[in-house]
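Only a single protein chain was left out; the remaining protein chains are all shown in position.
Up next, subunit A:
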């Protein structure tokens, strides 16, 4: 790594001058967030583009927070800032109120033990068995052999690997390797788990298993999880909150259910469409009958969420506004236990009636997006 510029002067580093006692007593930030990122900026090459362009983010304790974005959006750079594998050029990082950028090397190493990390390519030691891999963080923390043995025995069943304790990583499937990775990350009892594309090298079934495991461990161990992914399916499966990144910025953020049912930004819509599958093939649109004389045809995608997700919206609109509605496609789904439906509708009728019908639907809180025919 090239020489890094010193971190900008943060409140805690000014506190350093006020004496050690002061520093120890006062947390760096008045924040209830487990992870607090403020204005992170990172530029790799002088004159190059910003990998991080002022990213601010709060992850509440106990939350599973997902960050999605296309390749190169800056997701890895961001998550690597949380344990300072990557140092931002500017900004603040607080983990449970502790200002990481103000720590010296030994203190940073200690802080890192409280932050577990799981990697896309597992990054296991090839010459250590499953047990020895899990023991690694405990060994470097200086625990005794007996303590290490006890802790490894405790954690193996959590990830369902008792039978593989003496296997070499090369003898494991991808899913099993990631279980070892997770066990290793959790060995030193961290309160935070960082997952950098933890399931991107796995098949869909194994992905589901690993995600379920992470969710279960979050509940049992009261972890806070920050995970990055380029698959919206991962977010849909386990996240509570999601942020969408593009070109080093967070462009949209919110509760997963809200972002899925009411995406705001075009990039978010494309991501959401991956999982929800709103799009109607052009050949289907071409086959729809044209409107009669004096009438219009409007294609729209309607997302039903919340209290109206089970209401007979289509027949009500058809009856009350005198329009014909052709359901081109539709499905119901569930995100985080909340039901929602997605439909592609073709509405036929006098222009004013169609507009009024759509306006009425919007008035009910449904998300109506017109599809260009």
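In this text, contacts are C-beta pairs under 8 Å (C-beta built on N, C-alpha and C of every residue); 3 or more make two chains touch, one makes a residue touch a chain; residues count from 1.
One rule holds in what follows: contacts and distances are computed from a predicted model.
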Protein name, per the UniProt record, of whichever chain is missing from view ("D-methionine transport system permease protein", "Acetolactate synthase", "Cytochrome o ubiquinol oxidase subunit I" or "Cysteine desulfuration protein SufE"): "D-methionine transport system permease protein"
Among A:50, A:141, A:247 or A:356, the residue in touch with the chain that has been omitted: A:141
Omitted-chain contact residue, chosen from A:85, A:143, A:158 or A:371: A:85
Hidden-chain contact residue, picked from the options A:121, A:189, A:331 or A:362: A:121
Where the missing chain touches subunit A, by residue: 1-3, 83, 85, 108-113, 115, 117, 119, 121-128, 136-137, 139-141, 168-170, 184, 188, 194
